[in-house]
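See structure below.
A single protein chain has been omitted from the complex, and every remaining protein chain is retained in its original position.
For chain A:
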Amino acid sequence: MTPVLQAKNVCKVYDMGKTRIVSVSNVNLDVYKGDFLSITGKSGAGKSSLMHMIGLLDTPTSGEIIVNNKNTKGMTEEELAEVRNKEIGFVFQDFNLLPRSTVLENVMLPLKYSKQKIEERDREELAKKLLKQVGLEGRLNNKSNELSGGERQRVAIARALINNPSIVLADEPTGNLDSKTGEEIEKMFIDLNKKGITIVIVTHDSDLALIAKRRVTLRDGKVVNEDK
């Protein structure tokens, strides 16, 4: 089976004047369709740098990121944006919703940048369907700043799913939530994975990491452990 996402010998080095900081060092990672992977590690282990690279928000200093058989090395900004839009759904720690836009508008946002031509009505239908799936069918026209933290994260999950991406990439998705709400979100990820959605969670929270089927631990930018 071909992985939906591959990191091949990925390195990230930051040049800070005279100092060179190696944030990620020779990481190899294969994520297959239907995978539920967590990337854990302490602060400074290189989790965020790795996440940014596999999310195509940053480019590796060396190595390759291959998404759905497409090698992203040497891609233009425009091509990277297109792959990001089509293949990756982001869920952030602090939700990153447009505060004064409605729930529905927030969920439809990635479709605005999609190359696929989808009619406005169809977009709404799709967004409504996803919002129903995350239990927010009654809050469609609320502004996102009128929602609770848990609700906001559910909107973000619906937004991450709207382009039917190959991978959902979640960065500390429960980091800003109380434990009860955090558990609800964890359950939502488990359910989504059961439906066949590929999920990669980046977290320092070992409890959250435990819900994943595969766990990769980073230390000093290197993979030190991989549990299956």
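One rule holds in what follows: contacts are C-beta pairs under 8 Å (C-beta built on N, C-alpha and C of every residue); 3 or more make two chains touch, one makes a residue touch a chain; residues count from 1.
The criterion applied here is as follows: contacts and distances are computed from a predicted model.
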Omitted chain, identified by the protein name its UniProt record gives, among "FtsX-like permease family protein", "Putative phosphoesterase", "Acyl-CoA dehydrogenase" or "NADH-ubiquinone oxidoreductase chain 4L": "FtsX-like permease family protein"
Contact partner of the left-out chain, one of A:Arg100, A:Arg121 or A:Lys195: A:Arg100
Omitted-chain contact residue, chosen from A:Asn26, A:Asn68 or A:Ser114: A:Ser114
Among A:Arg84, A:Lys128 or A:Arg154, residue touching the chain not depicted: A:Arg84
Hidden partner chain, residues of chain A it touches: 52, 55, 57-58, 77-78, 81-82, 84-86, 90, 92, 96, 98, 100-101, 109-110, 112-114, 159
